[in-house]
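What follows is one structure encoded as structure tokens, with my remarks underneath.
A protein chain is absent from this complex, but the other protein chains hold their places.
Take a look at chain A:
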Amino acid sequence: MSVVSSVSPSFSAAHRIYVKSLYKRALVDSLNWYIRRDLWRNKAIEIRAEFERNRNVTDPRALASIFEKAEAELARTQHPDPYRPALFPDGTKWERNIPVSSSNAVPALRGIHDHESDRS
């Protein structure tokens, strides 16, 4: 469609980023449902085929409806207890053992002040 090709590049850039994020979310969510990566491969191929099917859609209205459907489907199949990397937000080790700040912000957490060294 001529409309899309003449649209400013920011649309296509934003569109590209959005599609990549959608693809990633679909992959990660499907990965949450599988315990073996080799079994998951088929699912990944399915997801990829889904994206390929709409590869040449350039009409913004058609795209919007496709995205809406895809988001709804993703929300429906969302894993109730998704895997989170341990050291990242929502993970079991997130923000554990943070180094204690020596700033004055939290006096109670400051190290004991060495008064002896002040005198000399």
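Methods note: contacts are C-beta pairs under 8 Å (C-beta built on N, C-alpha and C of every residue); 3 or more make two chains touch, one makes a residue touch a chain; residues count from 1.
The rule we apply is simple: contacts and distances are computed from a predicted model.
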Protein name (UniProt record) of the chain left out of view, among "Exosome complex component RRP40", "Growth hormone-regulated TBC protein 1", "Mediator of RNA polymerase II transcription subunit 27" or "Acyl carrier protein":
"Acyl carrier protein"
Of A:11, A:33 or A:51, the residue in touch with the unshown chain
A:51
State which residues belonging to chain A touch the missing partner chain.
16-17, 19-21, 23-24, 27-28, 31, 37, 41, 44-45, 48, 51, 85-89
